[in-house]
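Dropping the structure in here first, questions after.
What you see is the complex with one protein chain gone and the rest in place.
Right after this comes chain A.
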């Protein structure tokens, strides 16, 4: 449904070009919840900006149902990391959620229905008349999530949405996202740097390499659909998956040397993951292979400072 094909982004810095994303290819199926993890500074934000149409890639393409993404698509919503800066402080909570619907020219009754529904779904039915800055950080991010849901998107992108909230709020919000995903049947791409979060939330975890970025591994999360902070996180399988993703990220960070091991790990994943479809397994191979190829001796360590 959402295809990222050969995506490449090079920033033209002063005098030299910085390659942020080298060659990314992955595919999300309709209704899938995938998490994207990678070492910090690996170009996750660049990738997300390209996928959401906020930034044009240097090469490659992003398509939704075969339609190329050249600007923000009308059926896509984004939740940003900086909740405090993505909400309009001069609008009420309700005004924030309603704004995109006004632009969609929906009739007033329908707008009210959607706003009420979305606020109720994130547990903020009572806070509609307040301003965002009157709420706690976690509640502000709920408002941003409500705005995304009221927009009725087919694709929901989330850019490290819980990075700035405390651990307990974070757990609540993770469960909220799983619930909303099941209820509204959206395709969700969730970018995070938190391995536990990625494994807990996703049906699949795409591991990115260090910059210049390629797909390092593609791990299918074969945990039961009904997840719970207590039982899921203490399940042995959770620990295994977590360890696997962690290892891949370490390989990604170490760059050279990690490539061969990474390829082997990737192959191992595809082999042991019997529940995955053939297409997924081959994709995982392809991704890991790509990582191996990228980790050649010619690979210069690229400073990650100027990437964001």
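One rule holds in what follows: contacts are C-beta pairs under 8 Å (C-beta built on N, C-alpha and C of every residue); 3 or more make two chains touch, one makes a residue touch a chain; residues count from 1.
Assume contacts and distances are computed from a predicted model.
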Listed names "His-Xaa-Ser system radical SAM maturase HxsC", "Probable glycine dehydrogenase (decarboxylating) subunit 1", "Bifunctional diguanylate cyclase/phosphodiesterase" or "ABC transporter permease subunit", matching UniProt entry of the absent chain: "ABC transporter permease subunit"
Hidden-chain contact residue, picked from the options A:91, A:163 or A:176: A:91
Residue of A:77, A:165, A:180 or A:221 in touch with the missing chain, whole complex considered: A:77
Positions on chain A where the hidden chain makes contact: 52, 54, 71-72, 74, 76-78, 80, 82, 84-86, 88-91, 99-100, 102-104, 131, 133-134, 147, 151
